[in-house]
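Apart from one protein chain that is not included, each protein chain of the complex appears where it belongs.
To keep things simple, chains are lettered A and B as they appear, and every chain counts its residues starting from 1.
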Amino acid sequence: MILAPEVLAILILNSIFLLFSLVAFVLSVRIFIKWDMSATTQEQYGLEKQSFLAATIIKYIFAIKLPLFLFFVFTLDKISTLLTGAMCGAGVVDATDYGSYLLILKLMNLYLFGFWLTLHYLDIKSPNLPYTRLKFEFFIVAFLFLLVEIVLEGVMFGSIDIDKMVSCCGTLYSSSSTSAISGIFSIDTTVMLTLFYGNFLFMVIFYMMRYQYLFAISNLAFIVVALISLIQFFGTYIYELPTHHCPFCFLQSDYYFVGYLIYSLLFLGTFYGMRVGVVKMLDEDRGKGFKLSMIFNGVYVVLVTAYPIFYFIRNGVWL
Amino acid sequence: MITLKNTTKTYEINKNNSVTALDNITINIKEGELVVLKGVSGSGKSTILSLIAALTKPTIGEVIVNEKRVSKLPDNFASDYRQQDIGFIFQKYNLIPTLSVQDNILLPLVPTNPDEVEAKAKLDRVMEQFNIAHKKDTMVRSLSGGEQQRVAIARAHINDPKIIIADEPTANLDEKLSLDFIEILRGLKDSGKTIVVATHDPLFFNLDIVDRVIEVQGGKIL
Partner (left out) sequence: MKNNLNLYLIEFAINALLRAKSKNIFILVVFTLLTALLTAVFLITGSIKHELQSTVDALPQITVQKIKAGRHYDIDTSVADEILTIAGVSEAVPRVWGYYYFENAGVNFSVVGIEQYEAQYKDSFAKLVEKFDFEELSSQSSMVVGRGVKEVMSSSYYKEYFNFIKPDGSLKKVTVAGVFDGDTELESNDMILMSKEDVREIFDMQEGKATDIVVKVPNPEEVTTVASKIKLMYPDTRVISSTDLKISYQNIFDYKSGVFLALFVVALFTFFMIIYDKASGLSSEEKREIGILKAIGWRVDDILKEKFYESFILSFLAYLFGILSAFGFVYLLQAPLLREIFVGYSQLKTSFELPFVFEIQTLFLVFFLSVPIYIAATIIPSWRAATLEVDEVIR
């Protein structure tokens, strides 16, 4: 158990989320079951009012969760100084069996809540409130994920053992490691980079052709390809060390916190990109997300590309 | 333009008690008409106005304005409708006493985040039109009754709505001010607005500008 104030702050906010999302969940279930837009009953009018509360709660949770995610990553970094062996957040994530699942779940929930908001704004634009039932159905599922996240987070912080030696990122993210991550290193760098830039190229093409679905799918693929290439290739140029592959260390001050920028860009770009697909599924033809997605993804590509280029310019060799 | 179709409005006071304020009424008001709703206190005049302005929903029946079923609009859209199509002059004016005249008049625009120049132009226009510009920085609570009404009218007009609704507009005014108000109404009618006035003031019953007087009694139309 770790009693750092940062951890406690996260737990306190989690309990508020739990309480409020529970309220939103109950309302969602009620609306999902009883919603009838054509009814003129008192009950229906009551539900319309309750939908405002549920939506406000969900917006609130999302608005806090977004910066809180960065704070969470930051906290991992901080408590890494408490664990023998850990040098950055990677060690903390690895310290318990739940760390990596929690991290993935947290990210996924951010995407889910973001999509919920998209649905919500499309819904309240039309006087028929066409997606109200759908959005609350969607929230019922999202709530379950949130619940798992909150429980997992509590369990993770509860089970970190300060006296236990943990692995540092150097061993976790190396080609000799036995974990699933090591699979990344068996991919050839040239193949990897072709995939990365190829994926981006397709994204640009789909953007210009306004193919909403394909654009969304290329964004989904981009999350995976970008992360793998970041660990396998680009990260080493940020550290200027051919053997250092850690995706956490560049969140630290030694690298000017550039990691926060890198991950934010990737998240925003792919979020807006996938949103385009969600919107298309609802038969709405608004391409607002296109441009934003292209901008964020574009800046991401430029940023990570800049590291090896500048390295080459300065040193005349590749790593 | 405004249609109430077989509309009934019942207020639930508690589980066992309810008041039927309107009982299966049908009203049709054409564009540009000035209609007066006449009736004793408690007959249901204000309830009709509330239904037209989508401030409340009918228990049975529907209200259609400009081909829009306003009785079925979700809350946010009912607000939009009131903001754009309706200018409501309330019986008690319903101003915010601790805000200045111009702040009160601007209130309907606030949520739309208006362009400053545009908002200023609109504000000046209505303050000029209803002769209240000289008091624009005065707190509303220190205005006279007639001035307060003019602020209420100015506020109702800031978005230049097609429909004007006035509830007992002369109840708190003396004879001179009442006549002033009728002159204002005349101007509005000339500019083509559809106007509904609820009143029991005899002053309105034989006016040349009034197209129709509808008498309401016990929730029914005579």
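Note that a contact is a pair of C-beta atoms (placed from the backbone, for glycine too) under 8 Å apart; a residue touches a chain by one contact, two chains touch by 3 or more.
Keep in mind that what you see is a predicted model, and the values were worked out from it rather than measured.
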Notebook entry, point to check: Of B:N94, B:S142 or B:Q217, which residue touches the hidden chain?
Noted result: B:N94
Next item on the list: Would you mind spotting which of A:Y60, A:F145, A:Y211 or A:Y239 touches the chain that isn't drawn?
Entry: A:Y60
Item checked: Chain not shown: contacting residue from A:I31, A:L68 or A:L265 -> A:L68
Next item on the list: In the full complex, which bits of subunit A touch the chain not displayed? Write them out.
Entry: 2-6, 8-10, 12-13, 16, 20, 49, 52-53, 56-57, 60, 64, 68, 71, 74, 78, 81-82, 84, 124, 162
Notebook entry, point to check: Hey, which subunit B residues sit against the chain that's not shown?
Noted result: 46, 50, 53, 55-56, 75-76, 79-80, 82-84, 88, 90, 92, 94-96, 98-99, 103, 106-111, 113-114, 119, 155-156, 159
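Note that in this section only the chains that are shown with their structure count from here on.
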Next item on the list: Quick one: report the Å distance separating subunit A from subunit B, using the average Cα coordinate of each chain.
Entry: 51
Item checked: Touch list for subunit B against partner subunit A, complex -> 57-60, 71-77
Margin query: Which residues of subunit A touch subunit B once you look at their complex with the stated criterion?
Written below: 40, 45, 48-49, 52, 124, 127, 129
